[in-house]
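To start, the structure itself, in structure tokens.
Complex shown without one protein chain; remaining protein chains in place.
Right after this comes chain A.
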Amino acid sequence: MSEVNTAVSHVHRVAQALGEPSSLLALREAAWRTFQELPQPYVEKTDLRKLTWETGTFSEQVGKVPAEVQAYIDRLQHSYALFVDGLPVDLRLTEEAKAAGVTYCTIHEAPEKAEALWKAHFGTVVTANENKWTALNQALFAGGVFLYAPKGTHIDAPFETVYVWTGGESGAYSRSLVVAAELADIQYAETVFAATTGAKVVNSHVLEIVALADSRVQVSTADAFHRGPTHFVTRRARVGKDAHVLWTVADTSDGLCVELVENELAGAGAKGLARVVGLGHGRAHVDLTASMRHVGRHTESEIVMHGALRDKANTIFRSRTEIVKGAVGAGSEQHDRMIMIDGTARADAIPMLLIDENDVQRCGHAASVGKIDPTQVYYLMSRGIPKSIAVQMIIWGYLHDTVEALASDPMRELVVARIERELSR
């Protein structure tokens, strides 16, 4: 069989297994063609020459939920959806959310359950022709939610998608779409539990967020991807007029990852915040870009990235601000700081400013890579605290504010445990 046919049959299998309407199948097939036509990607500082585009074999067998994940799920008080290897296992909606009239289903059910919304938004924030991995995701996506919060909805608890990858042969292609209608105020979270796997496949995850006028969406993510596959992650929000999207991203991956979290500040007065903490360890290669694209007038953004590295980790943090022509009166702030804890880790903090508009309100940036401040260590030690604990306290202090901003107690505690496990080694 030619490559095309293998792949098309793969696309068909996914679509069939998930019981999707045929309109969606056509979309997948078109995306697959785009995937094949698009050129090989080039990412500065991340060597993708050995990158395979192997997608593995999609399995319709629902894997077992690991005990760690079950324990996590059991603690969730808010609405959540659980996917194991891309297949839906559980989806729970709180009474509060039901009463508010939200639509909450798997992404595969959405074309039928919310046809108009689906047609209006799916694939518009992260498009298939953006690059090879977004195309691949649109062709093969399995797992993910569709969430629609009607006008004025205010729910003070997250909707959390829990993705479990048990380390099978198949690539992982999750995709979720969140739409916040006018004046809605909601929280959305994604938590990843991934097993280590030897499978040399390519994974591509996508999250699309549409924040309509005057809405506010807080997004939290907790990723931990491991070595074996190549992981591409594309998360983007389109932020409407006077809307506000705030990201809190916690990454403790030790695999090869190329990740993007971005706000497109489309409407006038749109605002964006991205807080990122990363702990690089082992032989991680994490290339993470936090980006703000100013398109509307008088838009504002802030990026705060804090990384800590040990072992042989190689972490690249890019803070990117783009102000397109016509986005007058934009204000933006970037803080990008990385600490080398020990070992032979390599860190790059790269501020990127792409400004095509003369009328800019304010555009500040600061990026630094350094060691732990020895005067802080000395100060803590001078009060009797042993050096190793002093170092941990300082690193925690530095990651603290962002970890605190995560969506829920279980999520915070999960991220704390993941960081603690690496710091206390």
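To be clear about the criterion, a residue touches a chain if its C-beta (ideal position, glycine included) is under 8 Å from a C-beta of that chain, and two chains touch if they have at least 3 such contacts; residues count from 1.
Rule of thumb we're sticking to: contacts and distances are computed from a predicted model.
Per its UniProt entry, the chain excluded from the display bears the name "ABC transporter ATP-binding protein", taken from "ABC transporter ATP-binding protein", "Nitrogen fixation protein NifU", "Glycerol kinase" or "Transport permease protein".
The chain omitted from view is touched by exactly one of A:V43, A:V62, A:A157 or A:I385, namely A:I385. Of the candidate positions A:P41, A:G326, A:G364 or A:G397, contact with the unshown chain belongs to A:G397. On the side of chain A, touch with the chain left out of the figure occurs at residues 373-376, 378-387, 389-390, 393-394, 396-401.
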